[in-house]
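Excluded from the complex is one protein chain; the other protein chains are retained at their positions.
Going in written order, the chains are labelled A and B, and every chain counts its residues from 1.
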Amino acid sequence: MTALFYIAAAVAVIATVLVVTRRNLVHALLYLVISLFAVAVVFYTLGAPFVAALEVIVYAGAIMMLFVFAVMLLNLHADSPRAVPRIAWLGPVILIAVLLAEVIYALTVETQPLAGAEVGPQAVSEALYGPYVLGVELASMLLLAALIGARHVAARASDEEEAAASMERGRASALQPAEQVATAGTPAAAEQGEA
Amino acid sequence: MASVSLDHALVLAAILFAVGFAGLLTRRNLIVVLACIEIMLNAAGLAFVAAGARWGQADGQVMFLFVLAMAAAEVAVGLAIAIRFRQSLKSLDVDDADRMRG
Partner (left out) sequence: MLSLLWLIPTLPAAGFVLLVLLDRRLGRAGAAWIGAGSVGLSAVVALLVCGSFIASPPAGDAYRQVLWTWMDVAGFAPAIGFYLDAVSVVWVLVITCVGFLIHLYSTEHMEHDEGFTRFFIYMNLFVASMLVLVLADNLLLLYLGWEGVGLCSYLLISFWQRDPQNVYSGRKAFIVTRVGDTALIAGLFLLFTQLGTLDIQPLLHAAEETWASGSLVAVAAALLILGGAVGKSAQVPLQTWLPDAMAGPSPVSALIHAATMVTAGVYLIARTNILFDLAPDARLIVAIVGTATLLIAGFSALVQHDLKRALAYSTISQIGYMFLALGVADWEAGVFHFMTHAFFKALLFLGAGVIIEALADEHDIFKMGGLRRELPAVFWTFTIGAAALAALPFVTNGFYSKDLIIAASLGSVDGSVWLYVGSLVGAFLTALYSFRLVWLVFFGHRRTEVTRRPRWRQLVPLWVLAVFSIVAGFVWMPVWLGGFNALQKLLDTALPEVEWSASLGHFAESAGAALITIAVVLGGIGISYLLWMPWRQGTHALAASPAVRPLAAFWLGGWGFDWLYERIFVRPVKWFAHWARHDLVDYVVGGIAWLNVAGWRTLSAGQTGRLRAYVAVAGFGLVLVLAVVVLR
C-alpha cells in the first residue's frame, strides 16, 4: 500500500505539472483528468474508498466533463493548434498504464489501507446526515444557485451572440457576392476543422 | 507508519497546491486558470481526507464532499463567465480583461 501511495502520488504530481504546462488546452484538461484519477487512488490507499469513488465520479467525471463539453461545444479552443503529433500519446499512455496497474494491484492484492482503519461509506453517510446535515442542505442550495446563475450568465451570452449573428447576416446580404463568400469562409472553415 | 504516511499525504497536497497556484499565476488562458483552481481545490480536499484518515474519522471525507460540491458550483458559473468573456473580449486571454486598471 505504501508503494501504491507513492507511485500514485508521483503520477498525480507529474500529471498536474503537465496540466499547467501544456499549450494545447484540451491536452491540459485531459491531463487534469489523469491527475484526478491518481488522487482517487491516493484516497483509496488512505482508507477512504467512498471519496475515492466520488472523486472519480464527480470530479473527474462530472466537473471535468463539464470543462471538456464547454470547451468543445462553444469552440473555446479555437485558437489551439489542431494537429496532434504521435509523440503526444506517449505521456498519457505511460501515466494511465501506471495507474491502471496500481488500481488492479490495489483491488486484488492489498487489503489493509495505510492509515490502519478504513472509513467506509457507512461511516461517512452517518456523519453526513448526522452532525453535518445543515452543511448538506447548504451545499444543495449552493448548487441550485450556481445552476441558475450559470444558466443566466450563459443565456445572455447566447442571446447576444444571436443578436450579433443576425446583424452579421443583415450586413452580409448587403455585400457583394465575392465579399460574402470571404466573410462566410472563415467561421465555416473553423467549424469544419474541429469536427 | 501511519503518521509517516499522513505527513507524506500532506506533502503531496502541498505540492499539488503549489503546482496549481503556479499555473494560476503563469497561464493566460482562462480555461486553464479555472482548471488550476480546480487543482488547488482538489489538493485542499486531499489534505482534509488525509487528516481524517489519520484520526480514523469520517469528518475529513465529509469536508471533502463539501469542497467537491463547491467546486462543481464554481466550475459551472466560471465556465458561463468564460463564455461571456470570450464573447465580449474575443479572446480567452486573462490579461485582456484589464478595464479595471488605474
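Things to note:
Assume contacts are C-beta pairs under 8 Å (C-beta built on N, C-alpha and C of every residue); 3 or more make two chains touch, one makes a residue touch a chain.
Just so it is clear, the structure is predicted and the values come from calculations on it, not from any experiment.
Shown chains touched by the hidden chain across the complete assembly: B. Mapped onto chain B, the footprint of the missing chain covers residues 21, 24-26, 28, 33, 94-95, 97-102.
To be clear about the criterion, only the chains that are shown with their structure count from here on.
Chain centres here are Cα means. That of chain A falls 12 Å from that of chain B.
By the touch rule above, chain A contacts chain B in their complex via residues 2, 5-6, 9, 12-13, 16-17, 19-21, 25, 28-29, 32, 35-36, 39, 42-43, 46-48, 50-51, 54-55, 58-59, 62-63, 66-67, 70-71, 74, 76-77, 79, 113-117, 119, 123-124, 126-128, 132, 135, 139-140, 142-143, 145-147, 149-154, 156-157, 160-161. Against chain A, in their complex, chain B makes its touches with residues 1-2, 5-6, 8-9, 12, 15-16, 19-20, 22-23, 26-27, 29, 31-32, 34-36, 38-39, 42, 45-46, 49-50, 52-54, 56-62, 64-66, 68-77, 79-84, 86-87, 91-92.
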